[in-house]
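The structure under discussion appears below in the form of structure tokens.
Missing here is one protein chain; the remaining ones are kept as they sit in the complex.
Here the chain labels run A and B in written order, and each chain numbers its own residues starting at 1.
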Amino acid sequence: MSVADSDNTLGGDVAAPPVSDTPLAGGYWADLRADTPGLIGVICLGTLFFIAVFAPFLAPYDPAAQDIISRLQPPVWMAGGSWEHLLGTDHLGRDVLSRLLHGSRISLFVGFATVLLAGTFGVLLGLISGYAGGRTDQWITAIIDTQVAFPGLLLALLILAVIGPSMTTVIVVLALNGWMVYARMTRSVVLGLRQTAFVEAAELLGCRTGRILIRHLLPNLAAPLLTLGTLEFARIVLAEAALSFLGLGVQPPATSWGLDVAQGKDYMFRAWWLVTIPGLAIAFTVLAINLIASWLRVTTDPVEREKRYARRFGAAG
Amino acid sequence: MSEPLLTVEGLEVEFLTRRGRVQAVRNVSFGLGPGQALGLVGESGCGKSVTSQAIMGLVQLPGRIVGGDVRWKGRSLIGPDAADYRREVCGRDIAMVFQDPMTSLDPLFAVGDQIAEVLVRHRGLSQAAARARAIELLDMVHISEPQKRVDQFPHEFSGGMRQRVLIAMALASEPELLIADEPTTALDVTVQASLLDLIAELQQRLSLAVLMITHDLGVVAKLCRDVAVMYAGEIVEDGPASRMLHTPSHPYTAGLVAATPTLALTRHRLETIDGQPPDLRLPRTQCSFRPRCANATEICSVAPDLLPLGDGKGRLACHNPVKTQARAAIASDAVHEAHTASFDAPLLSVNNLSVHYPIGRHGLFGRRDVLKAVDDVSFDIRPGETLGLVGESGSGKTTTGRAVLRAVPVTSGSIVFDGQEITVLGREPLRRLRRDMQIIFQDPYSSLNPRMTVQDIVAEPLIVHGLETEPGRLRDRVAHLLELVGLPADAAERHPHAFSGGQRQRVGIARALTLEPRFIIADEPVSALDVSIRAQVVNLMQDLQSQLGLTYLFIAHDLAVVRHIADRVAIMKSGKIIEIGPVEDIYSSPSQAYTRALLEAVPEIADNAYGVTGSNGAPSSLDAPVV
Partner (left out) sequence: MSGFVINRLWQGAIVVLSVVVVVFVLTRLIGDPVRVMLPLEATAEQRAAFEQQLGLDRPILEQFVTYVRDVAVLDFGESLWQRRPVFEIIVERAPATLVLTFTAIGIAVALAVPLGVIAALRPEGLVDRVVVVISLLGLSIPQFWLGLLFIVLFSLTLGWLPTSGAGGLDHLVLPALTLALPAMTRLVMVVRSTMIDELNAQYVKVLRAKGMLPWRVIGVHALRNSAVPILTIAGWELIRIVSGYTVVVETVFAWPGLGLTAIQAIERQDLILLQAIVFVTAILVVVLNLILDIVYKVIDPRIEMSAK
């Protein structure tokens, strides 16, 4: 009996194109370079991180320093603008650029902390629920279903009103509102994987539960969770901005883009840049994250990758 | 000679993938006349299904037709200009039945409406008239109570029934050609037999032309007068079934015929075709079959053309055809040694085993219904023996295997393995038992973790049982196991995706052997594989059995394969073993009507409806080269 002379996987039925569970051939980086929007997203988010980390060194002024004399100055490219304040000043004469740079810290930190907190809790419950099954699964599912049916943002408002707004409260409130998606996804992926023969094989080989969870289930969960976490990150950045805009998020003298939009609202007609600039910053950040998420979604799913390739090719030719 | 209805000429179809263009169909030409039945045969990936889709205009991105033409009564069906003509012809003159009846019907529309819309579209019938006709059609395909069934939704029908509905739908507007793409592959063997009978009956009654796409030479023998064999996107040989199935000329056709297991022979070593089909992304520079061909010579580095054989025997693309070789000639040699002896104590003894599942209840306090998946089953397996466990889907054969492994809860009964009652074992003793009892899975794709290398997969049992942890020795053990199952040493470093189905199944066998078990449950281990690959794996399992003294419980739905590998066979139906005994006895003189029905339902090459010699001189449009 001879061994196959080629290792092609195309012996399979060609009518359904031969997409398999191929891990990325050249790694994520090679794939990223082929995907312009994804690359732009990664570069933008990288820059934002750099800014967030080094904001105190990059910002020309203290973001909280008031200067009533030079209040409501327009940005440099407009009549009346000056090189002193590149993006102008607000109603208290604070430098808009400095506030913008410092604001990135809040957005990214809240986003990260919330995703980490909600993700850890949700994935843990989802793993337990999906793997243990039976009563445990029924209870956890019931809790998830009940909480999903809660009026989320309003309940968050109530918590913030009772406990008092701060960055920590914002993170906790958003995590409380967001863990269910991770739990649901983890549970459904685990349930699906439990049906697969390779997990059954591991059980019948005598693998213990811990090994099955860590060696066989988690690696196959990584890709969908990464995509979900990125999408949630974008959503959290928007939610933090909204809460701060409502005055229930970060409190002055701390800076947040949402807060800046709220404060600029009253000067909208006289000083449009006070609303426009921090708003653009939020949109820009969220767009960068969303670009990364949509790249990840396609790139970690071999079926999606194959489809995208064929469509591009078909659309081009 | 009849004028062809359908002409396929130089058809080329390619698929765009990230790793290159797959040339799925290469220069395929054939014609089909009125009332003619042609079987288009080949293994998966040979392009037979794509060819049928190209005829119906169903090739969509990532696939596209890049050359050739398909004509219906002389007018082209290919390309955007032909779209209107194609939509008119398809469904009216040409109808198609697909492989998967479970997904082929729109789940949200009553089956009657789905039949009626064909009549409204192509025959201009009113809704009421179309509905009345739909009821007649359901009756024609032998669906009982058609007045009631016509308003039901697809999920209220079984797989076989849905395929009948789809046939009724296909025949609604009285087409002249029926294309059937593996119409019975997803169904049980008895259902398959009744559907094949139905197609044969309708073909006679309506004088339909049939293009039957299948991998199963038995199906072809039953239905088709003419056969075309495809390999690597090309037709390599065609001609009357009477010649093709008995004295094939192309080495590949001959290999396929020889590798197809048959009910007539016991423990006969199957002929195999070594290797695998070529990579269709590469340009064709030599005969596609050359790397696997025993007859290959230097001349085969030039790809042969498909040339007529003359005197109505069809066409052939081969430089070194097989000399006339009757199937019976192979049968004489190499009968595998049967394990007769064995009055030994059984290795496994299953007594009155039952596995019941609760399935809802009647009312709030009512009696709980149970599904008796396995119902009072008893059998013994002696050391070194192979017991074949055969049944149709839902018969409980897989659950029985899982229960023996204690992978599903046992409701009652006893399982004694090597003198030890295992239904009472706790967690740790059960883990130790895994070293003696292993399993080979059906699906070679889902049974290997895509994120692990072959090394990790094969070595895992040793690690989890703490038998070996030193990396160097682990590597040696894996290398030895890979050699044993006929995989190259460098396979260890790769991930499962780098392998074909047959190779993955070898990895699965290596993993099952790692712990040196005495007993292996093989759960349909070859039913997902192509005929030529299937023969390789069956032979491997037999070799390993004699080398290592293994004992098998071989679960299958395919009676022919079981006949080749098993010493004794048990037939299961509705959770019970209805008949058990030595293979020869059961196959030659079954005592149960159900067993007889199962055996009769298997389509066999030997049953060729059109005779062996081709002496009936049936006219065949293949006689004339197209173009």
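Here is the rule we use: a contact is a pair of C-beta atoms (placed from the backbone, for glycine too) under 8 Å apart; a residue touches a chain by one contact, two chains touch by 3 or more.
From a predicted model like this one, the values you see are computed outputs, not experimental measurements.
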Exercise. Tell me which residue among B:Arg121, B:Arg269 or B:His557 touches the hidden chain in the full complex.
Key: B:Arg121
Self-check item: Contacting the left-out chain in the complete assembly, out of B:Val70, B:Cys90 or B:Val219
Solution: B:Cys90
Quiz item: Which of A:Ile140, A:Val170, A:Ala183 or A:Val261 touches the chain that is not shown?
Solution: A:Val261
Self-check item: Selected residue (touches chain absent from view) among B:Ile135, B:Val150 or B:Leu166
Solution: B:Leu166
Self-check item: Hidden partner interface residues of subunit B, rising order
Solution: 56-58, 60, 86-92, 95-96, 98, 100, 103-109, 117-118, 121-122, 153, 155-156, 166, 169
Quiz item: List the subunit A residues touching the unshown chain?
Solution: 142, 145-147, 149-163, 234, 238, 241-242, 245-246, 248, 258, 261, 265, 268-269, 272, 275-276, 279, 282-284, 286-287, 290-291, 294, 307-308, 311-312, 314-315
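The working rule: only the chains that are shown with their structure count from here on.
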Self-check item: Parts of subunit B lying in touch with subunit A, wherever the complex brings them together
Solution: 15-18, 22, 24, 44-45, 47, 49-50, 53, 61-64, 272, 274-281, 291, 405, 407, 431, 434-435, 438-439, 441-443, 445-452, 460-461, 464-465, 486-488, 494-503, 508, 511, 515, 536, 539-540
Exercise. Going by the contact rule at the top, pick out the subunit A residues touching subunit B in the complex.
Key: 1-15, 17-18, 20-23, 196-198, 200-208, 211, 215-216, 219-220, 305-307, 309-311, 313-314
